[in-house]
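Data first, discussion second: the structure below is written as structure tokens.
Removed: one protein chain of the complex. Kept in place: all other protein chains.
Labels A, B and C are assigned to the chains in the order they are written; within every chain, residues are numbered from 1.
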């Protein structure tokens, strides 16, 4: 789960990380008022679940309250990577002596949370890793011991020669790790972390990704989900316990299992088509899910052909067939449907479909090729 | 550090362990009033830092408030193992279906905190261990992982066949471990933990010992020290950063280092004397400590002879000699003093003492034998 | 032979009285797996389906029934506890089917399992099957067939698909292992490849990977360095967009890491034949 910068800032602040004050604004007038309260120059930053907002024009400086209002006006409503900006963060512009990067991420290969710091802050860390890897210092946290004091200390010393700044940075790193763990995060970043001319170290930007699987035990984090900032179809899919991601093609896919769903998309492409979505109905046998899945696909205006690819295991073919029958009796599909059905209760499923005039195939390749053809591609 | 039952109960309660209500009383009238508030029969329990208070008559049942007052009257002011009872705990008497034991203790040999449970509660666990060891189930907690859910579960199942009681016990055990860790404890006991006729599991008695070395980071635990319940000389010694334990003999010992202090006591006994105390002035070279040590020893009326045994290392012989000179110029010792001095700055120390008429020896055995002789023993 | 499970497997089912646990216990018993015990805390003393004793703890299942393998069907919030318990009780192979286990739980579980000398497969996996002999997990028994090909996969139904295609083509399997789709799993490709290399009944191996992480790249290197048997592969997610979690918690391209192209390149550069379609795996295996 993505959360917004302003939400991550609040979590950081709660864990004692020095985060300069800021206000969230949903209108130009709110942004102007916030800038007025702060006094001096401010930064206006788009709050969206997308990287690269700076390059997209989603971060602007403003010298006066009026200018802050204008900047907010320009940013609010703009689209960054297809997502509409609905809120901006207004924060006093900081005097910056130097910028650094601090990030914590789950390192799958090392099976450990890994803390990375770089004295090259304010830029993309992948870029730093590619161009000057020696600037980056990494430390893996042993999950059995947690972050040890000396690890935080040596990361601080890597960033700053000044003992005071190093000490502040070590403390921020330790608190960031606490925030990361307490929030079920798989990523937490401060980029940039700055030193101001007075020698104070502060977190200027804040980013966190949360492990969806941890949300059941973190209700205070779960409520941070901003469904308005997400694709509405994907939000509805999640509510129906479907795994759905909208794409640009015209072959709507409905598959049981994530790996098979990806392989189906790849096969659509292989046969010259373009998948309209990733959709995994999971291992359940609930016909309602099939209905919900068909609704999602048919509501996507790009879809010209629907492809079911079901390999029955826990999922039973007859349940899926019943779901298809029920959905098509309730709504007009409007586009051709191609069904591949094999595995558990295959015969029953095929019979149910046949009774309503649907043909079911056993071979995945043939079904995909057919669906692509029906979409006008291939 | 020892804390009282009522203090341990409060810690337990703060960690969510079901502890029946109770009140602390310093007078018979307070005990009577508490019993009146509770209504039914109550237990009146002496609050002292000593084991075996039950056998000593420090725990009594009372059916009426008046009786509770009488019981408190009898218990308050009594001495249990030399310690005066200044407070009693008054708690409603519980209906008890069964009694169990739960304890957590640092197991030095296994280098782990170890949780012990026994369905034989309300009796001394060492006795159970000796007579029916199969009743005790132990689980070592790996310090890297903490207490794991299944460990608490299997201890609960060991105690109770009833799933509800087992679940409650598991939860209490998990909370007790949290209380133990959060308090810097080296021992935490619930004895007995009871099941009442309604099937509720509760902690009836509460005991905790705290690691003195952990107190610097636990101010809320450090304040629980009840200096009034301790030997006043030992309290003063601790304030002077001396390690002092009063004993029954008449040879007052002042030594640098705990091992040497014990060996000196043993040698006093070997030569037919009885040590009046254990006293370690530590590794410091501060003459003030020597003065404080001499004050403690001379205030003990049993002392007939004073023995200094100093092996200079970090401790410098001249500092100790100066301390002795200063102390004896301020006060009248009233008893003979025997001084053994060797190691760092030995010559300077011997000279300082000689200038004031004290003789210093180099050999430990000769010094101890002399001091014992001067005490009239040996 | 097969790998990890077989005739010596004495299985305890953790969560045997649950919906999934009871269903799949019956399926496994039907397939011939020796289910010696079940565990559901608070339900100790009962009997499952009149034959399998249920205990409160895995410890009892080991002590009283000699269980050496465990399969876990408990809800996600209890899954880590169940693995800890199995490992602590001395279970040698722990198969965790449960989906949705917090990755922070797995961080602590993995070193614990390793220290206890146990092997964990999963979580979020379909388990494993040695055709004709033993099945632990949820892989459908009717699609497998005894034979010489080892199959290892991060996926569930895609594994079935591949097995199905092999079986339809008349090529049987020595063992099929679903290692799970989560970012942190107990047994990786290399562990399975090493086991297949050591298994005399396995003549070739098919590896089914997907986007996310670097496990396939590590496996490719291992194959070229350590394996004598032919290995073929398939990578799902060539059309997956970056930064999106494709169903599996582990199937996500992070920045430039974990793409299908990168994995396919790693396979090819280490001599692993890569199928463009699952169906092509059959031909690739035949050619080796």
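Simple rule for what comes next: a contact is a pair of C-beta atoms (placed from the backbone, for glycine too) under 8 Å apart; a residue touches a chain by one contact, two chains touch by 3 or more.
This one's a predicted model, so the numbers in the text were calculated from it and none came from an experiment.
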item: Neighbouring shown chains of the undisplayed chain, as defined at the top; value: A, B
item: Which of B:267, B:327, B:341 or B:375 contacts the chain that the document leaves out; value: B:267
item: Hidden partner chain, touching residue among B:214, B:233, B:335 or B:351; value: B:214
item: Of A:97, A:154 or A:362, the one touching the omitted chain in the full complex; value: A:154
item: Absent-chain contact - pick from A:14, A:86 or A:167; value: A:167
item: Hidden partner interface residues of subunit B, rising order; value: 51, 106, 108-109, 111-113, 126, 142-144, 181, 184, 186, 211-214, 216-217, 243, 245, 247, 255-263, 265-270, 275, 278, 280, 283, 311-315, 342-344, 364-365
item: Sites on subunit A contacted by the missing partner chain, in the whole complex; value: 145, 148-151, 153-154, 157, 163, 166-167
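By our rule, only the chains that are shown with their structure count from here on.
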item: Greatest separation from subunit C - chain, by CA centre; value: B
item: Centre distance in Å when subunit A and subunit C are each reduced to the mean of their C-alpha atoms; value: 28
item: Multi-partner residues of subunit C (at least 2 other chains); value: 108
item: Per-residue overlap in subunit A, given as positions that touch at least 2 other chains; value: 144
